[in-house]
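For this depiction, one protein chain was excluded, whereas all remaining protein chains were kept in their positions.
Labels run A and B following the written order; every chain starts at residue 1.
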Amino acid sequence: MSAFLSSNVEIVITVVKIALLLFIVLTVDAYLTWFERKVVAHIQSRWGPHRVGPHGLLQPLADGLKFLFKEDPTPAGVDKFVYYLAPLLALALALTSIAIIPFGPEPIRLFGHDIYLGIAPLDLNIGILALFAITALGVYGVALAGWSSNNKYSLFGGLRSSAQMISYELALTMSVVGVLLMAGSFNLRDIINAQAHRPERGIFGWNVWPQILGFFCFFVAAIAETNRAPFDLPEAEQELVGGFHTEYASFKFAMFFIAEYTSMITVSCLCSIMFFGGWLSPFPVSWTFTHYLPSVVLTPFGLWVILDGLRYETIFGRLILPVVGTAIAALGAIFVMFPAVNEFIQGPFWLLSKIFVFLFVYVWMRGTLPRFRYDQLMAFGWKLLLPLSIVNVIVTSFVILKWGAK
Amino acid sequence: MTAQLAVFFVLGALAVIGAISLILQRHPIHSALSLIVVMVALAGLYLLMGAELVAAVQIIVYGGAIMVLFVFVIMLLNAGVEEHTSISKLAGAPGLLLVVALAGFIAASIARSTGTVQAAVQTGALAPTKDISNMLFREFVYPFELTSFLILVAILGATVLAQREKS
Partner (left out) sequence: MVPTNYYVILSAILFGLGVFAFIFKRNIITIFMSIELMLNAVNLAFVAFSQAHGKLDGQVFVLFVIVVAAAEAAVGLGIIILIARNRQTLNVERVDLLKL
């Protein structure tokens, strides 16, 4: 057994990483639904879920149980193979795209092997192209779901949704070309390192300042690509019953749901990596006292969670919250006590914070903006975003030709 | 058997199964899905050979755009299951034999002539995107511009063809 392990240790490490990342992503998805419901509710001056567990924190668990136990009917006349395939395809593609994202620059040294954070190998020279390939295949999940449901409204919703996705895919890929020209490589780690070439500039060295137009195009196109508000006409409740996932009941609907939230997470990762410096700190490198920021954030938050748990009377509140709070505070304390761990955690901390900010912006836009009408949506994609991203490419190429990739 | 050979056989078998499924399925949407499987398997083979950009372009363009076109058209035209009109028994079996003979002849002549042409370079070292783009814009710039013009013509043609008649 140990001989098998030592000779195939790369494979074992990768399998463990995949399992861990899957678990983390699925948990984050579940709590992203909680986060969204809370934020949208507060925007609308009401409380979100606040009964199921303290602050409604057990709501995703309740939703998951509901999805598992609800009746799962298959409508008559559907094309069975395609009907079962579509949510699987959507979910598999969405989860695969997480594999390409690097989460931190430094490896963990364990048993003499370097374990880098992120499943894709370091020299995946087509990093961002692979992500676009997976996004391109994601259209099938939606189109096939709409078609196989044997339902007019699903078919319309599916066709409209997939037409929207392929239209905005063009603007999505073109808006990234500016960043790629500046970095000179498709590899995501190289893109981040290209933003770090002048470490004392901190936040001003990130790609978003030269590429503000590209960032705008990318973010808007990505929201349209993931079928989120304000571009969610094909799945809006008031318009088309439920769009392409009308006929999908409990667990298959949950799969579409998870796929949508996972692609939201992927897009947030991409935005932060390509335009906002990824795992780079916004402070200049010379300000080493900012390395204590993770602890400064985590420890008081953990203490607040403990105190908050004490005001509940239910067993959930009294038990869960203090435990969670203690864990968070202990984490903060560990970072202060072990400088090596602190150095290691800087990268992932900043990346996760940026991802969190982008997810918040996503949810904020859902709560605030009205929905596009379909013809407005298509006109916006083809007549505004695509020319803007092409202009961005042209301007960036000129600037790089004249002054070199600055 | 090295790992690469094993991966080749798996992907090759997947491609062949997809192609056979394209022939045997009765509904065009299932044939389209089988063709997508073939294309993804071929993209895997390109990755195995070290042609990373070609693999990515294959999935993005072929698998993500052309096949989406096919799937859209099948959905729009509401193509149904193929009618069971019988292949003439007289031509069916000999036809199959002839096709097998054609493929076998091509394969055998290739196998005999090139001997054992081993791959000359390691995977991945051959095809960085920079070199391909250098070639594309230096030696192949004329075909490049022509194909862009061709795509423009195709877009215009397809738009005109698919318009509804102004009644």
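In this text, contacts are C-beta pairs under 8 Å (C-beta built on N, C-alpha and C of every residue); 3 or more make two chains touch, one makes a residue touch a chain.
For clarity, every value in this text was computed on a predicted model and none was experimentally measured.
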Visible partners of the omitted chain are B
Considering the entire assembly, which residues of chain B contact the chain that has been omitted? 2, 4-5, 8, 12, 15-16, 19-20, 22-23, 28, 31-32, 35, 38-39, 42, 45-46, 48-51, 53-54, 57-58, 61-62, 65-66, 69-70, 73-74, 76-77, 79, 82-83, 85, 87, 92, 95-96, 99-100, 102-104, 106-107, 110-111, 114, 116-121, 126-127, 131-132, 135-136, 140, 143-144, 147, 150-151, 153-155, 157-158, 161-162
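By definition in this document, only the chains that are shown with their structure count from here on.
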Counting in whole Å, what is the centre-to-centre distance of chain A and chain B, each centre being its mean C-alpha position? 32
For chain B, which residues are in contact with chain A within the complex? 27, 29-30, 33, 36, 40, 43, 52-53, 55-56, 59-60, 63-65, 68, 71-72, 75-76, 124, 128-129
Would you tell me which residues of chain A are touching chain B in their complex? 79, 81-82, 85, 123, 125-126, 129-130, 132-133, 135-137, 139-140, 143-144, 147, 155, 159, 162-163, 166, 169, 173, 186
